[in-house]
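So that we are looking at the same thing, I have put the structure below in C-alpha cells.
This view holds just a subset of the chains, kept in their places.
Here the chain labels run A and B in written order, and each chain numbers its own residues starting at 1.
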Amino acid sequence: MDFSLSPELATLKDEVEAFVRHEVIPYEYDPRWTEHGPTDELRKELNGKAKAANLLAVHVAEEFGGRDLSHFEKAIVFEAAGYSMLGPVAIHCQAPDEGNIHLLQEIATPAQKEKFLRPLATAETRSCFAMTEPSPGAGSDPSALSTTAKPDGNGWVINGRKWLITGAQGAAFSIIMARTGDGPGDATMFLKELPDPTFNYARSLDTLDSSFMGGHGVIDIENLKVSGDDVLGEVGKGFRYAQIRLAPARLTHCMRWLGAARRAHVIATEYARERQAFGKPLGEHQGVSFMLADNEMDIYTSRLAIWRTAWSLDQGERASSESSMAKVICSEAIWRVVDRSMQILGGLGLTRDTMVERIFRDVRAFRIYDGPSEVHRWALGRRIVENKFRC
Amino acid sequence: MDFSLSPELATLKDEVEAFVRHEVIPYEYDPRWTEHGPTDELRKELNGKAKAANLLAVHVAEEFGGRDLSHFEKAIVFEAAGYSMLGPVAIHCQAPDEGNIHLLQEIATPAQKEKFLRPLATAETRSCFAMTEPSPGAGSDPSALSTTAKPDGNGWVINGRKWLITGAQGAAFSIIMARTGDGPGDATMFLKELPDPTFNYARSLDTLDSSFMGGHGVIDIENLKVSGDDVLGEVGKGFRYAQIRLAPARLTHCMRWLGAARRAHVIATEYARERQAFGKPLGEHQGVSFMLADNEMDIYTSRLAIWRTAWSLDQGERASSESSMAKVICSEAIWRVVDRSMQILGGLGLTRDTMVERIFRDVRAFRIYDGPSEVHRWALGRRIVENKFRC
C-alpha cells in the first residue's frame, strides 16, 4: 500500500499547476468564455499555450504525441488542470472529447483512427457524443433509445432526435448511438463527419452550466446516411461500448471537477482570512471554520475515491462498483464544497466577481450528468442485495 | 388555535392564483425578462394586467389604494404571487420595494409620503435600499458601515461605496444608510431622488439570480447632498429602522420564494408522472417519490413557520426570534425543494426549458440575502445561551 507519486508524476503535476496558474487563469474573464462555453477561437489560443508548455493532450497515446497516461496519472493531471475550468480546455482533456478519444483508442479501426481520432487526439478538432434523447427516449435509462439506424445498401440510414448533446456546435464529427434491432440491447455506434445537413442543429439549450465548448444542443437527425466503414466497433454492441466509455469518463469528470472544487475552496479560504466581521476575520468564527474543515474532508475523500477507482482500472478491472461509488461520492462532495464556498463568500459569492459562481453552476450539473446519483445508488443497491457487490 | 382562512382571504388567494396562472405565466419566456431582471417596460405591462384584475399593490395601505393586508394575509397573497417569479413584479410586492413601502408607511413624514411613498406604493415608481457595502464595509455585520454623512449647512453630505444594491438601475429614489457618528450604532437613513450624478452607478454585477428588477449594482456616492427634510425618521436611528424593515422584509422573501418552490415542485411532480424510466413512471421509483414527499414536508413546515411568524407580527410583537427562525427554516427548506426538483427533472432541469433552472438560481441567493443562515443561527444561539430566547 502506497500513496506516493513517482518523481516524474510529481513533476508533471507541478508543471500543470504552474501552467494553469500562470497561463490559463488570466483568461477567465475573457469575453470569449460565453454562457455556452469557450469559443473555438479561445480554445485554439489556450491550446497554443499548452503546446508551448509541452502539455497539450499529454494524456493521449504516444502514437498521437501524448504520454499514454495511466488512470492514476490522469487523476493527478486532470485535477490540476481542473483548478481553472478553462484548464481542461487548454490541455485538451475536456469532456466529451477526452472520453471519445479513450473510446476510439480502444475500438476504432486503423482507418477510423486516422480519419477521426488523430485530428481529435492532437486537438485539431472537437467532437460530440450523441446518445441522450428527449423524453420519451434515452435518458437515465439508455434502453429507451428511440433513434433508429436501418440497413441501407452497404450502409445505414439514421433517424431520431438527440438532446443535450454537448459540443455538437462546432464538432468535426459525432459518435451517434442508434437502435439497430428490436431487443432492448440492440444498439450500435456510428461515426459521422460534421457539419452535415442531416445532423440538423435545431437549437442551443440555455443551461445552468457554462464551461463546455459548444454548449448543449438539440439535434434532429433526418435520413442521415453512414457507410458500413463508419460503424464504430461491431453492430449491436453499442451499449457495451457505452460502458467502456462511461466508467472512465465519469471518473475524469470527478478529477476535473475536484480541481474546480479546490479552486472554490481556496477562494473562500482566502476571503475568510481577510474579511472582517464582528470584530475578527470571518475564518475565526467557528460557523465558517467548520465549513472550511468540511471542505477539506470532502476534497480528501473525493480524491481518495478517485485514486482507488483509478487504481482498479489500472489493474485492468472493470471497476463498475468503484466507478459508481466515485461518481456519487465525488459529485455530491464536490457540490457541498462549492456550495459552502459560496456561502462563506456571502453576497460576493453570488456574483461573477469570483469564479465560484461559475463553478457552482457547473458542479450542480455533475450530480445529473453521466447517471444521476439515484441511478448509481440503485445499481449499487441492487448489486449488494444480489450479492454481486465486490470492492 | 385555528388554521383556517376567512372567506374573503380564500377568495383573494384564488384570485391571485388565477391571475398568476392566466396572466403572468405566459410572460415567463418574454425576452424582456433579462439576466438582470425584468425590464421596466415588462413591469409596466404586468402592472397593467394586475390593475385590470384589481390586484395591483393590494397589500399597501388604503390611503394608497390597497387593502392594508395584515402579515398573515400577505403570507397568503405573496405565496400565491410567487408561484411565478414574475408574479410579485406584476402585483408590485417585490423586493426591495415592498420592504421600502412598509418602512416608509411606518416612519416617513407626511411630506415624504407624498413625495416618495405615494408614487412607489401605487407602482408608478421603483426604489432601492442602499445599505450593503463591499469589504471592509457593512455586510453581514452592519456595524462595519463605512459610508459617512457629514452635517453640511441644514443638510448632509454623503460619501461612500455601496454594493449589491438591488434595483438601483431605474429606481426613482434610494434610501441610503450612512454613518452619522463615531459610535458603533450611529447611523441614519436618508432619502434621495434618482437618478443623480452623485449617486454614481459604477457597474452592474453579474449574479446567479435573475428575478430582481434592475439587477444588483455598485454605487459610488460622491459628495451626495441631502437636505434636512430628507432624513428618514430621526438622526442616529438608522439601525433601529433597519430592523423594522428587515424582520418583515425577510418574511415576505420567505412568502414569495415559497411560492416559487411550490412551482418547482409542481413541475417536477408532473414530470415524474409522465416520464417513463426502467419500465414505469419516474414517480413510481421510491428514489423519486421520497424526494417528492420531502418536498411536500419542506413546503409544509416552511408555510407553518411563515404563518406563525406573521401571527406574532400581527399581535404587535417584534418577533425577532420567530423571524430569524423563519428565515433559516424557509431559505434552507425552499432550497432543498428546488434542488430536489431539479434532480428529478434530470438533464431537463438544467435547462431553461422549465422555470426550475431560474428558480434554482434565485433561491440559492436567498440563503445569503437578508442575513445568511450563519448569522441567524448565531443570533438565535446567543439568545438561547443568554436565556433571552422566547417563542
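By definition in this document, contacts are C-beta pairs under 8 Å (C-beta built on N, C-alpha and C of every residue); 3 or more make two chains touch, one makes a residue touch a chain.
Note that the structure is predicted; figures quoted are calculated from it, not measured.
Taken as a whole, the complex in this structure file is built from 4 copies of one protein sequence, with 2 shown in place.
Note that only the chains that are shown with their structure count from here on.
Between subunit A and subunit B the centroid-to-centroid distance comes to 37 Å (mean Cα coordinates, whole Å).
The touching residues of subunit A, when paired with subunit B in their complex, are 132, 134-136, 139-141, 143-144, 163-164, 205-209, 216, 274-278, 285, 287-288, 342-343, 346-353, 357, 360-361, 364-365, 367-369, 372-374, 377-378.
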